[in-house]
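We show some of the complex, not the whole, and keep each chain where it was.
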Amino acid sequence: MKLPKFEPSKAVLFGETSDIYLARTIDILRREGLNPVATMQVFPSRAGILCGIEEVKALLAKVLPEDNREVWALAEGKTMAAKEVVLRITAPYQSYGLYETAIDGILSHCSGWATAAKECVEAAKGIPLISFGVRGVHPSVVGVMDYSAVVGGCDGCSSIIGAKLAGIEPSGTIPHAMIIVMGDTVKATVAFDKYMPPEVPRISLVDTFKDEAEESLRVAEALGEKLNSVRLDTPSERGRVTADLVKEVRARMDLAGFKHVKIFVSGGIAPERITYFLESGAPVDGFGVGRYISGAKPIDFTADLHEVDGKPIAKRGRIPGITPNPRLKRVM
Amino acid sequence: MKLPKFEPSKAVLFGETSDIYLARTIDILRREGLNPVATMQVFPSRAGILCGIEEVKALLAKVLPEDNREVWALAEGKTMAAKEVVLRITAPYQSYGLYETAIDGILSHCSGWATAAKECVEAAKGIPLISFGVRGVHPSVVGVMDYSAVVGGCDGCSSIIGAKLAGIEPSGTIPHAMIIVMGDTVKATVAFDKYMPPEVPRISLVDTFKDEAEESLRVAEALGEKLNSVRLDTPSERGRVTADLVKEVRARMDLAGFKHVKIFVSGGIAPERITYFLESGAPVDGFGVGRYISGAKPIDFTADLHEVDGKPIAKRGRIPGITPNPRLKRVM
Amino acid sequence: MKLPKFEPSKAVLFGETSDIYLARTIDILRREGLNPVATMQVFPSRAGILCGIEEVKALLAKVLPEDNREVWALAEGKTMAAKEVVLRITAPYQSYGLYETAIDGILSHCSGWATAAKECVEAAKGIPLISFGVRGVHPSVVGVMDYSAVVGGCDGCSSIIGAKLAGIEPSGTIPHAMIIVMGDTVKATVAFDKYMPPEVPRISLVDTFKDEAEESLRVAEALGEKLNSVRLDTPSERGRVTADLVKEVRARMDLAGFKHVKIFVSGGIAPERITYFLESGAPVDGFGVGRYISGAKPIDFTADLHEVDGKPIAKRGRIPGITPNPRLKRVM
Amino acid sequence: MKLPKFEPSKAVLFGETSDIYLARTIDILRREGLNPVATMQVFPSRAGILCGIEEVKALLAKVLPEDNREVWALAEGKTMAAKEVVLRITAPYQSYGLYETAIDGILSHCSGWATAAKECVEAAKGIPLISFGVRGVHPSVVGVMDYSAVVGGCDGCSSIIGAKLAGIEPSGTIPHAMIIVMGDTVKATVAFDKYMPPEVPRISLVDTFKDEAEESLRVAEALGEKLNSVRLDTPSERGRVTADLVKEVRARMDLAGFKHVKIFVSGGIAPERITYFLESGAPVDGFGVGRYISGAKPIDFTADLHEVDGKPIAKRGRIPGITPNPRLKRVM
């Protein structure tokens, strides 16, 4: 994927999203005339996929003095070990101390999403995955969430803003709401086919009103060769999608001559559900992953000072001085 | 608390943060000339504290036709049961169908944070709690996260933007970074006291360089009556803050005549940790809660159509027609 | 219920179903001229419902000498405690020693079935239960199995021979096979209605080809007032019957004006499944219980000699002499 | 083993042991003039040993039209996988539809017993096993139960009727009852020796009145070379038979010169008990297995229609059409 260009918001640059004590610290140091060159190291509490570092770099590029800075980092999308230093900043402390909150926050949230996506990707062993979880997060982070899912390995995402950030086309099927408004699955699918440009794949949703197998056959008969896939999304009230249901729909579609129609599964998809479908031999052609990714727990990141004015120092519990990490590249 | 005035962003209003299939649905329905009055109901998957409904109402006020709408909802901060309908919208479907993603997303994320805050509040049985977790989330949601924490019962929060949204003053102590830059805890505390306006409480952080009990006595001797609290934040590498440490610091401070200085505890605070301190009899005067709130799992919300053109309808797995809930109030 | 008249088979009377060592024992004692009056006590290894004692009494009546016998027993269908003596026989040993195997076997198997039935009855708190499990046992015990289920509290059973033994009418709905042969659920239900006498309740099976809710409405529309119930039997491949499915079918039937039609649930019914439906508030009107009853583990029964020639005696591990039990009644 | 000739009973042939709804189905189809050639497939819910297929074939041979039938099956005693088709019948539906109950019931019950026997056989690694469990089942199934145990791998069985069906001699020792009636173990053993034909092995039971080791020596001294085995059957009230007891009896018998006398163990024998004896190195020469086999849970079997009039069909949850299974042999 091509990396996007991030632009820090004014709220971040002005420190409004920072902890108040950092703003006070900068204020006091300024009045005391203290602005030593200091080295801050950032590391995660657990292993995962690093994400957000591009956005952090965009922020640092705006605030660090060009002639007195040195920044080392791992690249976006790399795996990282627990407690591994992924970012090291050396610069006058007043230039960046205020942004400790934002740096930690960007990395925590984005790496949490990317790592969850990677777990699904590893379980799926090559079967395509689409991020479908934007309804699980606040709209203000929809873009970075879907972007992080793609960094973590998803093949697509459903939000317009996330797809734009990741440099891909957004993916979608037909929502239950449209079928309910139109009153019939076949009717809705035919309308979709009528108005959508040809490059949009025809993927029908087949569990709204009728038995999934019956409805699959109905939409396949209506669209014929044009039907790309059916999506199974049986709600938990009806026992969720089972591996046997996928097999049955596949068999009935094949018997009726619709071997070209793919089966796409959504609803509570998570690594163990993916593994269950795969180990049961269910012929799934794609998964839609929702809240497993979007509701993933952020990964804690910590930022610590390890050198001040060239001298090793650290708070109790940390080792003073720079922690060597040959995987880091100088980025600034 | 006084409820803030929310303003929907352009990205939300233009549907950029929506799932692409909703944008396509609105497009198709428009072309088909279909715009029935439809009723959508929204409910959470598990019990908790409702938060985000004010922001959702601000969005709906912008998009629903004033003369053909009916909105019922629970109020911000109310407890809600699993599967309880918390929001019911009746209006022409084209006017709001695009915003299903944003409605679910706002409620999911904010209610997740508020519910986690409430769990801490209940464990703390009256001891004050400050939300300290902004470094665990992306800066774009720092404001709503801290606002949600206050809706859930926190007494304060550390971010400037969150405090503004919640209509309170931000809370803070002294960061490790400032002490490390200044090289000594007492020096940093004295500088803080010198420059900060009198209404800012003097809360020193006492675990950076020396034994916590020893450092507490040093800062108390330096600031005397002006010292409001000491904050204990011992890292896990040093065994975290224990109940016995709190008791010992209290006893040594009392022996030395500093009974007025309060003890504030942070570091991995969660309901079971709070309960541990309380049940051990540790004399804690306040807790700083970080990632337990900011990293809380969002609560899944689901939005379903239950009536179209006045007729009960529903997808398989749901009960057609309006679900009565006498707790709802008409808000629009 | 009226107790049936049992008739011992020739195979039992001739000892063919006995352990060979008992036949040899009787042979040796006869040759030795030893035939003391002996007292045998029979007790179960665990608590439950006693069943089979009527059949045992019919056997004893055939073989014990009328002028030298004393038999005490609990009545059919009574609860029994673990290790409680439920049968005590005093008679010349040669007259009954051969039948120890049959006595234990009848009581073990029948009490196992009756006890499992009782567990379902207790879970169901008054909702009717039908024994549907004959396909889980060998045809030679179909009759006694269904009889035992009724002794344990079932309201009906599906086998003709079991119903005859229990003195009731057999119960049944429509099998999947008939619907498949006729090709459509409505067609099969209408044919059933056409040929069956009016006293047979019309209970249609609604999960064969279409969505259960859709099919329920179709058969209800076809039979109207004559439709007694619909039976839900969703297979595990489709997520089994859920409490939510029952509620949904009820709601859709009520909305459509078919409040008189009852809902009958089958498929893997066991006490914990019954409790799940009840605790979830699912409006079930009857359960069909299959292999939980018919495949129930027999209850071990043990028969021991405790007196020979009027003298207390017992093997190691048992207490010599008669074990008092005031609940026993003299039956012979 | 030589397979026996089974003869269906009248109750089975007349459908009295069937579910009433099958009888009604045949009645309705007859009146409607519907008798399509249909294919029914039968499969177990879990893996095991197939047993009862001979009895099922005897039934089908009686009822299927000779000129319009095709039956494929696995052979008696074969292992079967979960959900593997073990029987496939193609014939006019009216000729066999009534017997679905009996077919499932025979296979369920017999395969349950045979599978439990096989589990013991596998644990015993070549040490002989005798089925001793007839007192755990109703006398009407004593024959088929012991037959199934032999099909599953037991070397003998205790019932006369079961042994006849399996084509072997019944096995037995001396019951506690005979020893109690005669008052002394040695006296009973001597009487047994006096009257039994020479081909019956002399196996004494040594836990009735005295310490097992002491009693073993007493009967060995009384019978000398003629004593084949001693049976240990210590009741749970006395701590059951332990591996150490077997070793001790062996050692004391060897010390006294009775190395030829074998040790046979019974009482609660199940695979894990067998494994315990073997892993503890206890020199057991044979096991008597009781209720683990006779009280084994039947294996659920299901019979489904998969073709009607040559066309693939199936209920929801099943795959339409014939399921290929190269292990099946045509038997009719």
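Observations
When the chains are written out, they are named A, B, C and D in that same order, and each has its own residue count from 1.
Criterion: contacts are C-beta pairs under 8 Å (C-beta built on N, C-alpha and C of every residue); 3 or more make two chains touch, one makes a residue touch a chain.
These figures come from a predicted structure and were not determined experimentally.
Taking the whole complex of the structure file rather than the 4 chains in place, the copy count of the single sequence reaches 6.
Basically, only the chains that are shown with their structure count from here on.
Considering every other chain in turn, the ones in contact with both chain A and chain D prove to be C.
Remark: chain B and chain C have CA centroids separated by 58 Å (rounded to whole angstrom). In this assembly, the C-alpha centroid of chain A lies 22 Å from the C-alpha centroid of chain B.
Separating the centre of chain A from that of chain C, both taken as means of CA atoms, is a distance of 57 Å.
In chain C, the residues that reach two or more other chains under the touch definition are 209-211, 234, 236-238, 244, 248.
If you draw each protein chain as a dot and join the dots that touch, the picture is not a line, a loop, a star, or fully joined; it has some other shape. Every pair of chains meeting the contact definition is listed here: A-B, A-C, A-D, B-C, C-D.
Those residues of chain A that touch chain C in the shared complex are 209-211, 214, 234, 236-240, 242, 244-245, 248.
Chain contact summary for the complex, chain C toward chain B: residues 211, 213, 244, 247-248, 251-252, 255.
Across the interface of their complex, chain C is touched by residues 9, 11-12, 15-25, 27-29, 31-32, 34, 36, 38, 40, 52, 93, 97, 100-102, 104-106, 108-110, 112, 132, 134-144, 158-161, 163-164, 170-183, 191-192, 195-196, 200, 207-210, 234-238, 291, 294-295, 297-298, 300-301, 304-305, 308, 313-318 of chain D.
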